[in-house]
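Following: one structure in structure tokens, then a few remarks.
Note that this complex is displayed minus one protein chain, with the remaining chains in position.
Order of writing sets the chain letters: A and B. Residues in each chain are counted from 1.
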Amino acid sequence: MFVRNTWYVAAWDHEVTRTLLARTILNTPIVLYRRQDGRPVALNDACPHRFLPLSKGELIGDAIQCGYHGMTFDCDGACTRIPGQERIPDTARVASYPVAERWGWIWIWMGDPALADPDLIIDIPQLATGAWDVCRGDKMYLRGNYQLMTDNLMDPSHVSYVHRSTLGGSGEAELAVKTEVFDGLVTVSRVVPEAKPAPIFQALGNYPGNVHRWQVYKVVPPSLCIVDTGTIDSRGDDWRALDLGTDSPEKNVTIPDADERTVIYLRGYDFMTPETETTTHYFWFLLRNFGLGDKALEKRVIEQTTMAFEEDLVVCEAIQARVDNGELPRQLNVAIDKGSTQVRRMVDRMIAAEQNLAAAE
Amino acid sequence: MFVRNTWYVAAWDHEVTRTLLARTILNTPIVLYRRQDGRPVALNDACPHRFLPLSKGELIGDAIQCGYHGMTFDCDGACTRIPGQERIPDTARVASYPVAERWGWIWIWMGDPALADPDLIIDIPQLATGAWDVCRGDKMYLRGNYQLMTDNLMDPSHVSYVHRSTLGGSGEAELAVKTEVFDGLVTVSRVVPEAKPAPIFQALGNYPGNVHRWQVYKVVPPSLCIVDTGTIDSRGDDWRALDLGTDSPEKNVTIPDADERTVIYLRGYDFMTPETETTTHYFWFLLRNFGLGDKALEKRVIEQTTMAFEEDLVVCEAIQARVDNGELPRQLNVAIDKGSTQVRRMVDRMIAAEQNLAAAE
Partner (left out) sequence: MFVRNTWYVAAWDHEVTRTLLARTILNTPIVLYRRQDGRPVALNDACPHRFLPLSKGELIGDAIQCGYHGMTFDCDGACTRIPGQERIPDTARVASYPVAERWGWIWIWMGDPALADPDLIIDIPQLATGAWDVCRGDKMYLRGNYQLMTDNLMDPSHVSYVHRSTLGGSGEAELAVKTEVFDGLVTVSRVVPEAKPAPIFQALGNYPGNVHRWQVYKVVPPSLCIVDTGTIDSRGDDWRALDLGTDSPEKNVTIPDADERTVIYLRGYDFMTPETETTTHYFWFLLRNFGLGDKALEKRVIEQTTMAFEEDLVVCEAIQARVDNGELPRQLNVAIDKGSTQVRRMVDRMIAAEQNLAAAE
């Protein structure tokens, strides 16, 4: 069971071209391509005749021609040609899915097409400000349910154990986190005052002494995650005086650049798209506020982040493997699960609402 | 569910020797070997004692000895020795299956042995005429149900899409085909008049101009397929004047060699033997009426045909993979499916008749 009336990332923009791309999303085989004018198209990837994947066929202009008998479909999924017969029955069609291109990604709507408003796609205003540079990750692949990764990203405490050598620090696991539920999103946040910088932040910021660190995890259900992690030279000042902005509903941490302290600020966008119940496409990029234009730095940030995410994949895949083996007791929920529990409840309510809607029709 | 009261090809003659051959046919493990006098034997490939495949044992004269405890069975499947005891119970036996050697193949009858008349094996009279040479294919293997391949072979229109670079030509897909149902077989045929030769025919015939092409597809259910494809120098003559014989019930196209036109005639025998519901043994050879005795030509024909068949396997396996993923709608049937639909109906009736027979006993 998945939330269907929502925008999922289907692919990186550069993945969708005039060469047919096959990708399974929410258990549904999809073929993705671009019209001659560049606009993306998503169709169900099975010819209704004998079910050969259309992705094994070829593009004829904007239409897609099946590689078995030449049956041809337009961008809306309507059949326009059946070799060997004149009449084309109304049933000769494949499902087409609303798609939109934004923030470097191709987004897909797997639910009711009438509700597919591109304005519902999450806003990333920083991309237009010029104050941030993008570090684009490769598409990653999780052999696990997508919620294992939203659980992971709603929970700062795992950093000390899973990412000890990359993002972690000492003693943080015991620091209280603040869980807040807003309309359509959940945040978990904490500030680590007067601490040693984490290994990768020290490598980037070269701090002479202690720093204040902040971590803000935001999940927009079902599966969009935004993770802010930052470090600011403390100079012994109380972090509350710095007005980091972590109290605002948007959790857009203000960068106090006025006093020229070294601030390393990374905002990660981690967007999970379910492939099946037990596998997930994982799209991500990071915004950074430092070293703008520095390609070598960008490469280093991407490498380090990839390494950290791979540590997460190992954990989530081990859990999925255990779950697949069956016969497990009820999970034990503890204090640190407040955020992930809230997200799972929201997802459950979204699915229930969609089913009520469908039943009412 | 399979048709059982029919002869299936179990193996090439050269595959069955004094070395035990294990092969699964209609979901049943079979061990094949030859008696000392050369006659083939087929037994169920599981010792009734502890189910070790008998194919892991060894031949003792004409009998087969289990590799675990030495239990020994004769060519009829009767146990002739149980080490450690004198008495051999009547239940100590394995099923044996009627087999026959014909046309270079070992045939097996998986149904009621009382009905296994070798005269029911399909006749291939051309093999004795000296006017044809044989191009023997390797055994091929389809990761798909055998009916995906009979569908394929009942449908000339796929040639233009699947085999564009080998057998296909332009514009043929729109040509009408004639579907005819006879007693125990279905044919689909068409003539392509005044056309350019297909790539492999041109390579073989070196035609100066246009040709008439014919394609006759015959299926003897459940799974024997005979495919005639031929090309004759048109010299601008109407093809109907050439009396190609495509109207005869046997579809044995007459070769009009009297006037010395270049005629390239290939008759393919494609015999599918189900291994399981989703895998198939694929045996084939081609008869050719040209280049008799030319071994280099024979090699080239086999290579080109193998290439074309591999194009079919790719399509059929992609369809099987999609079907295995489940939750597909009803298939859309169109005009070109007339032949394959008739074949599937015949197969369904054969299975139903066998079950009624079994229920009546």
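What to note about this one:
Throughout what follows, a contact is a pair of C-beta atoms (placed from the backbone, for glycine too) under 8 Å apart; a residue touches a chain by one contact, two chains touch by 3 or more.
On a predicted model such as this, the values are computed, not experimentally measured, just so you know.
In the complete complex, the hidden chain is touched by one of B:Gly38, B:Gly61 or B:Pro83, namely B:Pro83.
For the chain left out of this panel, the touching residue among A:Leu43, A:Val162 or A:Cys225 is A:Val162.
Interface residues of chain B with the unshown chain, by the touch rule above, are 27, 29, 46, 48-53, 56-57, 65-71, 82-85, 89, 91-92. For chain A, the residues touching the absent chain in the complete assembly are 151, 155, 157-158, 160-162, 173-174, 176-177, 314-315, 318-319, 322-323, 325, 328-329, 331-337.
In this text, only the chains that are shown with their structure count from here on.
Computed from the mean C-alpha positions, the centre of chain A lies at a distance of 50 Å from the centre of chain B.
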